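Shown here: the complex without one of its protein chains, the others still in place.
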Amino acid sequence: MPDSSPRSAILLIFCPDRSGLVAAVTDFIARSNGNILHLDQHVDAQENVFFMRVEWDLARFSIAPEHIGTQFGLVADRFQMTWQLHFSSHVPRMAIFVSKESHCLYDILYRYQAGEWQVEIPLIISNHPDLGSVAEKFGIPYRVFPITAETKAAQEQQQIELLKETSVDLIVLARYMQILSEHFVSQYPNRIINIHHSFLPAFAGAKPYHRAHGRGVKIIGASSHYVTAELDAGPIIEQDVVRVNHRDSVDDLIRKGKDVEKLVLSRAVRYHLQRQVLVYNNKTVIFG
Amino acid sequence: MPDSSPRSAILLIFCPDRSGLVAAVTDFIARSNGNILHLDQHVDAQENVFFMRVEWDLARFSIAPEHIGTQFGLVADRFQMTWQLHFSSHVPRMAIFVSKESHCLYDILYRYQAGEWQVEIPLIISNHPDLGSVAEKFGIPYRVFPITAETKAAQEQQQIELLKETSVDLIVLARYMQILSEHFVSQYPNRIINIHHSFLPAFAGAKPYHRAHGRGVKIIGASSHYVTAELDAGPIIEQDVVRVNHRDSVDDLIRKGKDVEKLVLSRAVRYHLQRQVLVYNNKTVIFG
Amino acid sequence: MPDSSPRSAILLIFCPDRSGLVAAVTDFIARSNGNILHLDQHVDAQENVFFMRVEWDLARFSIAPEHIGTQFGLVADRFQMTWQLHFSSHVPRMAIFVSKESHCLYDILYRYQAGEWQVEIPLIISNHPDLGSVAEKFGIPYRVFPITAETKAAQEQQQIELLKETSVDLIVLARYMQILSEHFVSQYPNRIINIHHSFLPAFAGAKPYHRAHGRGVKIIGASSHYVTAELDAGPIIEQDVVRVNHRDSVDDLIRKGKDVEKLVLSRAVRYHLQRQVLVYNNKTVIFG
Partner (left out) sequence: MPDSSPRSAILLIFCPDRSGLVAAVTDFIARSNGNILHLDQHVDAQENVFFMRVEWDLARFSIAPEHIGTQFGLVADRFQMTWQLHFSSHVPRMAIFVSKESHCLYDILYRYQAGEWQVEIPLIISNHPDLGSVAEKFGIPYRVFPITAETKAAQEQQQIELLKETSVDLIVLARYMQILSEHFVSQYPNRIINIHHSFLPAFAGAKPYHRAHGRGVKIIGASSHYVTAELDAGPIIEQDVVRVNHRDSVDDLIRKGKDVEKLVLSRAVRYHLQRQVLVYNNKTVIFG
């Protein structure tokens, strides 16, 4: 349900492909005087699955926002659609997890305070106190949960409770150097975005820049993905790369890589916040 | 009308934006049992113009191909739509114009003979005899029309007649070093694709690599566009770039630039052949 | 002269090309037990000019830092070399000029406080009070000089005096929306770096994103250059681009462009601080 009177609604849909799907959805919108602002549709011919994102103006839409879901449900059921309904008025709440590296954090906080994204950031969580001063600069609560092998389960439970209390919708791991447990991940399916500092699937796991340097690659990259139980194997949202050469030491790779990491993470967060992402078969559809 | 029994139909549409447009078109398709394969839609909010490309399967479509246009015309008229109807079975006929540089010509002919595009190339036209041997390698007629200031008008008229006789749909200027007259261009509106060897609008006109070198740019590019009466000012279809540095002489720029030129031209030709391009206000919409 | 005991020295040289230049310089270094860390050399064959950057370890160099210049001058004179000598121990002092946009400022200040660059930032100057709070977050003095046509000359004079008092070596225009006068520019030749939000020479001057949108380009860019008397016509240090499409409004171009602007500006600043740049004929040589 919308936070306040929304200006537009977004439907994300997937279902078995058949004829009449676009017509059924757009007819539902048109019959009640909705004007479509964006529509993007895709059919995975190999899997025979239909994907669609449609956003429409609610200004003269004759169904009240709180009844749209019920009404659309009748259409959806006819076609076995899996669907989500979002309203432009909803402001998602996002928690950031960090360790000691500040480049992604600064990049996110700059965009936040410049109003580039529609989001609230009520909380920064870390396993180290180091970046508390950055959080303070931007006036955001910073909570430290030191993690050891022994305390991990208990600390994660505390984190989860804090996240629930804070009504967090989305978690961004901005170079958080801890692996979340399967239990934690299961609480936020497709709602935890990580940035991995390699061009996945190359160099999954630890020390990717050292391994990239050792292999003598001519390009390095970064990958943002939804976190799943398997390390660095979740659905990829965005990737990008930068050219390196034999003059670059591991430290140069780390430095150049940071500039890619922050861009790739921020683009992924934006796609998520704009409701442009659908996950299917451990892959993402990114709507235009 | 389709050449043979087509498997799919494509509609390209633009019109003033209002509600119900997508529903009207997709309902037209669904009512007669067409299954939508791709739909991409865009609204230019500033100009209040609606753009759409939709492709659907004709396997069980109950309207015969030769009547689709008439029937859809009734829908289109209600919404003041400007529209084109294409069939997948139609194989466009493309003429290539060249002068002395062979890189774009080879790139196109490689794709042609590898079957990468759905196209016929019945004719290569040049103002020089130099590339006749390349045409011969691929078994394509090569016609030379030497151009001087005096003969230009007459030669162009001959070219146009030859193009009409050969039933050419699309002309590709693959580094053709002559400026076509306004009269010639008017015969093939939005059906002549040129490659300009700069990142337009920078360095429009002659000797772009020399001027790029003189200015000390760090990146050079290439731009493919539909030819209009004004030189290098037509709607841009595709652009790409490549990095250069102070070590690169003008000859290096020319060499590196060729690799970009051929890619950018071939991508533009593909977009056109796939019916992915709509021109509006001297700009292109490239549908996904 | 070095600030403290330097670990390495850098020579930047250009002169008419002839044989024996590299040998003369490297022999000068080797004879006094200097170990070369980096050497990059370039000959502009068209202009017959030789360029070179060499950095060597001073650990066992037998000439004291304060005498290197005098001694090398004897070599340089033989070959009509124009040269600069820098020491790794010198920490340049950099002033940032801003107006209302904060993206480049944040990017620079993040790198500054993360220690990515060897630099001091003693001063931020603006023609508006808006970004004072950002300066405060990082504890850097922020001085406002409102500019009108009437006050411009006087205000610039005040700025110059403040810059001299603060011993500033380098000025970075981080989206400063005022054109510096020829007099101001002449005080800091090749020491004022600007970021222009277009892929120069396309869209020099005002509102480049609006003009890029109007032209329908498929790629936008940013260019950093040394400021000269002619607007947006100084030696280009670095450029980069990002792909856009018909869905992108002017606001989207502005948003996407910001991410390129800050990277391109920061790379240019780094090249300058690392003494990797030589200016010649209104172009830059960027040594590796």
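All chains are identified by letter, namely A, B and C, in their written order; residue positions are counted from 1 within each chain.
Everything that follows uses one rule, which is that a residue touches a chain if its C-beta (ideal position, glycine included) is under 8 Å from a C-beta of that chain, and two chains touch if they have at least 3 such contacts.
All values reported here derive from a predicted model rather than from experimental measurement.
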| item | value |
| --- | --- |
| Neighbouring shown chains of the undisplayed chain, as defined at the top | A, B, C |
| Selected from C:Gly34, C:Pro92 or C:Gly257 as touching the chain missing from the view | C:Gly34 |
| Touch criterion as defined above, residue of A:Arg7, A:Lys100, A:Lys164 or A:Lys283 at the omitted chain | A:Lys283 |
| Residues in chain A touching the chain absent from view | 42, 44-46, 51, 199-203, 215-219, 221, 235-241, 245-247, 249, 281-286 |
| In chain C, positions touching the absent partner | 17-24, 26-27, 29-31, 33-43, 57, 60, 288 |
| Residues in chain B touching the chain absent from view | 102-103, 106-107, 110, 114, 116, 137-138, 247, 255, 259, 263, 288 |
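Following the convention adopted for this analysis, only the chains that are shown with their structure count from here on.
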| item | value |
| --- | --- |
| Topology of the chain contact graph, where touching chains are joined (line, ring, star, complete, other) | complete |
| Central chain of the complex, centres being mean CA coordinates | A |
| Cα-centroid distance, chain B relative to chain C, in whole angstrom | 42 |
| For chain B, residues that touch 2 or more chains besides their own | 42 |
